[in-house]
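Working notes, beginning with the structure itself.
All protein chains of the complex are present and in place, except for one that has been dropped.
Entry: chain A
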Amino acid sequence: MVDTQAPRSRRFTQPGRDGVLALLVKIVFLGIVVGTAIAITPALVSDGSWFFLVCVWLIVAVLVATYATGRALPGKYLVPGTLLLALFVVLPIGITIKTSFTNYGDGTRNSKDDTIAQIVGSSVTRSDSSPQYELTVATEGDPVKGPFTYFLVPQDDPEKVFTGTADGLEATDPGAVTLANGRVSAADGYTVLNIKQISAAADTLDEIAVPTDDGNFIVRSGTSEAFEGAPTLKYDESADTITDTTNDTVYSIKQVGDRELFVDSAGKRLSDQSWTANVGFRNYQKIFTDSRISSDFLRIFVWTVIFATVSVVSTFLLGLFFAMTLNDPRVRGQKIYRALLILPYAIPGFISLLLWSSFYNQDFGLINDLTGLNVNWLGSATMAKIAVLLTNLWMGFPYMFLVATGALQAIPEDLTEAARLDGAGGFAGFRRITFPLLLVTVAPLLVATFAFNFNNFGAIYLLTGGGPFSPDNPTAGGTDILISYTYRLAFGAGGVQIGFAAAVSTVLFVITGVVAALQFRATRSLEDVN
C-alpha cells in the first residue's frame, strides 16, 4: 500500500504542480490581486498618481509572474517578504529621504502655482457700492457644459432682473421670468441648475467671469448669491511678480529663511503663504550647525544611550529572574504566576503610560499616596529620569520574561545535569552553563530591544512630555531622548516643519542603524561559547 501511494504523492509535490485546492486558492488570490489593481486604477489615473500606479502594477506583475507560472520556485517563498519589505520599509524610508530635501511644512504645503492662484483669488474685494444679488444659474444647453447664464436680482431692489453672460450684464424684463422669494425660479428656454448641478459645473462657471461696466466681475458667493467685485492683485507671469492694482505696489519673490515669499520693495510681505521647494542639504546643515539644536544634542544623546541601555538591562534581569524562579519545578501554581506576570504586557502601552503619568503626580498621584512620600516625580530631572526607567521596566519585563522562559526551556537538561555532577553548584552552574547558552539565543533580541528603546518615543512623550524643562530652554527637557527632542524641534515651537523632521529622522535612522550593527557584531562573539 505504502509503496504504491508514494510515487503519486511525490508527483503532487513536484515543483510547478499544485493540488486542486492549492490551485483554487492561487486563482482566487491572484484574482483578488488583479481585481483590486483594476479597481483602484481609475482613481489613481484621475488623481495623476503615476508613481503609485506604476508601483501597483509592478507588484501585480511580480505576483502573477511568480505564482501563475511554474518557474522561479525560490521566488514563491521570497516574494511576499520582499514585497512587504519594499512596501513598508524601503518605500517609507525613500519617501522620508526625498522629503528631507524639501522645505515642506507649515506655510509651504502647496505648489507654487496653487499658492499664487490662492493669493490672487483671495484678494477678491467686494466693491463698496455694489448690491448683493440673488443668484440663479441657468443654461440654454447642457447643465454640465453650458452655455450658462446668471439671473441676478438685486436684494435691495427685487423688481429688477439682470442676466449675466460672458458678454456682460444686461437688464431683463422681469415679466419674462418667474420670481419666487425674490429669486428667479424659472425662465423661458432655460433650465435652472440646482445646487448639485452648480457644484458639478463649478470649474466651467469659474471660467466665465461676468464683466460689469465698472471693470469688475460678478462673483458667486455660494450657489444662491452673488456680488460685484474684482481681485485687487494681479500676477505677472513673465516677471514672476504680483501687483496690487489699488496702489500699484509690486511684490516680487524673495528668499526668507528656507522659503520664498512675495514681498514689496520695503520688505513687507504680501502673505505668509509660500510653497514647497527643494532646499538641497539645508535641512541637514541646520541639524549640525544650528546652535539651538547642536548645543543640547550631546547631553540628550548620552541620556538616550543610558535610557536604552538601562531599559534593556533592567527588563532583561527582572524578566530572567522571574523566568528562572518559575522554571523551577518546585514552584506551585506556575500558570497563575505566569499569567499575572504577563499582565502589564496585555494592557495597551498608551494607556499604561498615561496611567503611570498620573500615578507620579506629586499631590494627587497613587505612588506618593501609597508610599507616604512627597516626591516631586516629574518636576525634577533626576526623579523624572528614575520614573521613566521604572515605568519602562514595568512595561518591558514581561517580554523579557517570555523570551527568557522560552530560551531556558530550549537548553537541554542534560547539560545542567552534567554540570551539577561535575560539582558546579546552583549559581556557578547558572553562570557558566545556563546563562551563556541563554545569551546566545537572546542577544539578538536584546539588540533589537535596545534599538527599539533608542527611539522609544511613546515612553517619553506620554509619560513626561520630555519634561521637566529648565526655564531658559523650553526645547530640551530633562527626560528628552533624541526622538522626542527632534519631534519637538520639528513640530513644536515655530510650527510644523516636516522637511526638517524628515532630515532628522534620516540622521536618527543612520545612528540607530550604526549602533545596532556594532552591537550585532559584538554579540557574534558570544556564539564562540558553542
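The rule we apply is simple: a contact is a pair of C-beta atoms (placed from the backbone, for glycine too) under 8 Å apart; a residue touches a chain by one contact, two chains touch by 3 or more; residues count from 1.
Note that in this section contacts and distances are computed from a predicted model.
When the unshown chain is looked up in UniProt, the name that turns up among "Extracellular solute-binding protein", "Indolepyruvate oxidoreductase subunit IorA", "Methyltransferase type 11 domain-containing protein" or "aminomethyltransferase" is "Extracellular solute-binding protein".
Considering the whole complex, the residue from A:Tyr235, A:Tyr284, A:Phe430 or A:Phe469 that touches the absent chain is A:Phe469. The missing chain, though absent from the display, is touched by one residue of A:Val177, A:Leu378 or A:Leu393; that residue is A:Leu378. On the side of chain A, the interface with the absent chain consists of residues 47, 88-89, 92-93, 95-96, 99, 106-107, 109-110, 114-115, 118, 121-122, 124, 126, 132, 194-196, 198-199, 202, 219-225, 227, 229, 256-257, 259, 261, 271-273, 358, 361-365, 376, 378-379, 399, 445, 448-449, 451-452, 454-457, 464-465, 467-474, 483, 486-488, 490-496, 498, 501-502, 504-506, 508-509, 512-513, using the contact rule stated above.
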